[in-house]
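Since the structure comes first, as structure tokens, the remarks are kept for the end.
One protein chain is absent from this view; the other protein chains keep their places.
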Amino acid sequence: MSLEKLKPYFPWITLAALVLVVGAINPSFLNPASLVQLVADIVPLFIMALGMTFAIYIGGIDLSMQQVANLVTVVATVYLVQYGIFVSLLCIGAGFAIGAISGWITTRQFVPSFVATLAMGFIALSGARFLSGERALSMNAEARDASFGWMFGNTAGVPHELVIAGILLAIAWFLQTRTTFGRALKAVGAGELAAVASGLKVDKIKILAFALSGTFAAIAGLMFSVKLSGGDANLANGFLILAIVAVLVGGTPLTGGVGGVINTLVGTLIVVVIRSAMVYLDVDATMQQMIFGVILIVAIAMTIDRSKMRIVK
Amino acid sequence: MYQLNKVDKKFPGVHALKAVDFKIGRGEIVGLVGENGAGKSTLMKVIYGAYQPDGGTITIDGKPVRFQNPRQAMDHGIGMVFQEQSLITNLTVMENIFLGFEKQFVRFGVINWAAMAEAARHQLRKVKLAIDPATVTSKLSFAQRQLVELAKVLTLEERIEGDLVILLDEPTSVLAKEEVELLFSLVRELTSRASFIFVSHRMDEVLELSDRIYVMKDGEVVDVVTHDEANIDAIQHKMVGRDVDKQYYREQKQRPYDQSRSLVRFDRVSLAGKYSEISFDLHPGEVLCLVGTEGSGREAILRTIFGLEKPSTGRVEVKGKPFDRANAQEAVARGVGYVPRERKVEGIVNGMNVYENMTLSQMGNYASNGVLRIAEEKALAEDWIKRLSIKTPDVYKDCGGLSGGNQQKVVLAKWRSGGSDIFLLDHPTRGLDIGAKEDVYDMIREMCDDGAGIVLVADTLEEAIGLSHTILVLKDGEFQKRFDGSPGDKPSLYDLVHHMI
Amino acid sequence: MGSRIRRETLVKWAPLLVLIVLCAFFAAMEPRFLSTRNFARILIAASPALMVAIGVTFVIIMGSIDLSMEGTVSVCAVAFAFCFLWLGGTLASWAWLALPVAMLVGAALGFINGLVHVKLRIPSFMASLAMGFVGTGLAMVMTGGDRIRIEDELFRSLLTERFLGFPLMVYVAGLFLLVAWFIQTRTTLGRNFYAVGGGEDLAIASGLNVNRVRVLGFTLAGVFFSVGALLAVGRIGIAETATGNNFMFLSITAVVVGGTALWGGLGGVWNTLVGVLIVFVIGNGMVVIGLPGYVQDGVLGILVILAVILSTDRKSISFVK
Partner (left out) sequence: MSTFIKDFIEKEKINRRNFLFASAYGLGGVAAMGALGPGMARAALTDPTIAWSYRNRTNPYWNEIVSGGEAFVQSLGMSKDALTHLINEGSSEKSLADVKAILAKTGGNLALAIDTNDAPNARPVVEAVAEAGAYVSTLWNKTDDLHPWDFGDNYVSHMSWSDEGPAEQTARILLDAMGGKGGVVHLGGIASNNPAIERLNGLKNALKDYPDVELLAAEPADWDTQKANQVMSAFLTRYGDEITGVHCANDTIAYGVLEALRAEGIEDMPIVSYDGNPQAVQLVSERKILATVFTNPHWGGGITAALAYHAAIGTFKPSEEPNAHREFYGPTIMVQPDDALEFKANYLDSVPTYDWTDFWGPSNGPIVYK
């Protein structure tokens, strides 16, 4: 097999290499039960990265996701008792709407998504702070278990979070590869002008892509809120940069049209392995962030496929 | 003076240059022709230092040289005027002219703008362009930019000792006829200072300008002819290895069109700043050609039919009724297909494979409730690959990796397979080699036979005349004259030019 | 043509108009906003951010992006503080050498950032993001989490000494703004940033060593980040790992609000000045007129979007990502 043919598999190879290296140094890392648990725990992050994939796939970025998730943790906590399981519709609707507005500002008002989504994030944050009354709220435990208890737990040794993640991944993958919408996303990401000249509703597709990223952010926020049984305006902090890093490390470059949700799966796993390796390998706490940065550079250098990039900006 | 001896260049799987001998004398204009893939661009890249040859030698005045990069070639007096506009539009004219060579104006790290402007004016005088060198390039016309590019290359004159060799790669492709004439007279004048290598797909221009012509085929120089003994037919024969049919434009296949129905009707349509009071009808089976110089309103009319521009006054009907909301989606839904001039940007999606590109405009036909039937897409692609003999290893090939002609075929297949019956062809043969051009001409005739109407903006006047049933001549957005182009009764080049300028 | 030129002019001056309108609005709501003392406060707060934003402006003009500022600022601040204290702890001694040392550190980090981007062919977004992690981590390793106080009265005169109502650090920032403007308009490097941003492949074809320009661009950005770090230390008197916090989104927002295009080739340091002022005037004004805290983020978001919409020439771009 030539190097060319191997290229699409570089992210997988990187992941396997990382797992093996960590496992070789500390074999307890390879314990299957703890690996499953490790993966189950990053499900909210993974879902957020999935959403981010759509924004990056069309060549944009969505920096509002973390604040959308923050807002959703508050919304879910405040309205859980009132609406029960239907609070999820409220949350998802909010995420969809915020994403759609970001998309509209980007496509129709020509504000770069970097700034448009950042600003929409501020607005969502305001909403979260207002709604939460600037306090950390906790969920009504009974209502939580009644409405969302199914999100957590195990069936035949498989954590439910993993099942949810798997279903969402399958949906996202299906959307990306098997639907006209996914094809249109690819066309917009790879050659927006050609997509216009082929009569695609490019603006609508872009707005939908941002709406989807908002929706996934809301789902991630909802899961996180249920998991932590509470919500406040800062609860989901720390997700954003990791989600972006996960998408990029997976091999979906910011130029758009390349990569996709499977890449994001790998990317998220790589990020998580790096992060937990810090714990497993007893890396000094003050050194962790620096080492994370260095490994990140190495990982990106290994995973990105430069053949599709004419110019590296 | 400048000479290549037995130069060889190999790429993985391709022997791009096979022992090419090439020389150019002082003040000479040398033409370089060949089909796409014949090795012209590789040869040029070797000449201006972008590629290093694998074998053979390059000598200047008998002394062997070897260039690691274009910069070194420049230092030996070899400059290149690029096919694609190579000026950076957000910079001023003078910055573009001296890009990469600002050092001469820098004192203690500070750029002396006045000195640079003066030097730039000197260069612009060489190409007879009277513009302020501090103008931002984006404000110039295409023709002016072409001249600025030439001026930029001519800075070599001051910079180096010895003779200049200037490569002109398709310099006329974006120019109107009179601008081409201007450029040619300039080039002839400049032969007192430099030699030129002239590369073009427009055979007539090569013949007109060049002292000698190198004909390339399959990486080899197959013939060198002088200006006086050059003959288009003979050269084309050498290039393609076969006779070019007298019926190049497939005139024998031109059938009368159906006058009873109208596909597109323009009734006194105006678009502010672009064109005014244009009226015409496009009928099934008709090739309607819009002729005029750059900026005469040809492209704007195409874009109006495709819904990308909203006319300010007048009535546009497509298939009997006007658009509800002028946009491309509605145009496509009405059966309009657009083959844009910027094929790589607007025609195909670079990064998507053959079948994905073919169904891009008609995904609805290959999807149930938004879910694609990919097997059918592939079948469609395979079918059209066969019908149009598109050269691609399989349907999974990234369209960005196909040659220009095959890309154009994919674009045409996209619209034809989607059932379009109104085609807007904007320079459909631009940058294609002769073989590919003929395929396109064949396709145009086929489409007419199928009852489609075609609005064409042709690459050359000959093409316009040869292909069309009807020719509308435009000038500065105003309608000038309508010509009927039935076989045997075609207008002459002169007729058209007379009304264009 | 006339209307086109008018619109172009309007778009060009839109950021400044937005700034003036904002000032007028806040002044109308609370007259005390419009005082020299308050402008001095805004400028004190804005000076470090302005330096960082100018640094990233050069990178954005090249069409790249630099997200490493938070790490670089922290490392420079900490390196400066250590060096300053080690050399005597007052500007009246050899400790003044700590100033150029900090700038060298900034240049070195920017240089490495540029090398990672260019040599490993990693898009600048990712390369600089990762370098930002490295920088913050490095500052953490250097300090072990401690804060370092700089008490030297002479150094702190940046904040405490005033001339015409404004503290010295405002003039220092102004001086470096002029330096940046000089680099932008009068040096080959500055002009080459525009060439790279306007058309990289074309610049290469013109014989420009684009990789060199890129690396130098990131290096220059690093130097300006370090000046920002010095002013930040001058303002608070503390150097710590957190010195660089919040600079990333702040500076890029300011650059875009000022009218510099993220796709490169357009804009410049004056745009960035206006953009930084817009962001800080909004921040100051909202507190001055007494908006509740939880509304402030949202209002900032809305105003940023509006400012960018107003300063965008919609006719000249086909799409935005």
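Each chain carries a letter (A, B and C) given by its place in the written order, and its residues are counted from 1.
One rule holds for everything that comes next: a contact is a pair of C-beta atoms (placed from the backbone, for glycine too) under 8 Å apart; a residue touches a chain by one contact, two chains touch by 3 or more.
No experiment lies behind these values; they were computed from the predicted model shown.
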Chains in view that touch the one left out, judged over the entire complex: A, C
Sites on chain A contacted by the missing partner chain, in the whole complex: 26, 28-29, 31, 33-34, 37-38, 41-42, 44-45, 73, 129, 132, 134-139, 141, 224-225, 227-239, 242, 272, 275-276, 279-280, 282, 284-286, 288-289
Touch list for chain C against the chain that is not drawn: 30, 32-33, 35, 37-38, 40-42, 44-45, 140, 143-147, 149, 156, 159-160, 167, 232, 235-238, 240-243, 245-246, 283-284, 287-290, 293-294
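As a working rule, only the chains that are shown with their structure count from here on.
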Both-way neighbours, i.e. chains that touch chain C and touch chain A: B
Inter-chain pair with the most contacting C-beta pairs: A-C
Separation of mean Cα positions, chain C and chain B [Å, integer]: 44
Sequence positions of chain B contacting 2 or more other chains: none
Multi-chain contact sites of chain A, meaning residues that touch two or more partners: 193
Residue ranges of chain A touching chain C (in the complex, touch as defined): 58-60, 63, 105-107, 109-116, 118-123, 125-127, 129-130, 134, 192-193, 202, 241, 244-245, 248, 253-256, 286-294, 296-297, 300-301, 304, 306, 309-313
Chain A to chain B touching residues, read off their complex: 178-181, 183-184, 186-187, 189-191, 193-201, 257-258, 308
Of chain C, residues touching chain A in the complex: 62-64, 71, 116-118, 120-127, 129-138, 140-141, 144-145, 200-201, 249, 252-253, 256-257, 262-264, 293-302, 304-305, 308-309, 312, 314, 317-321
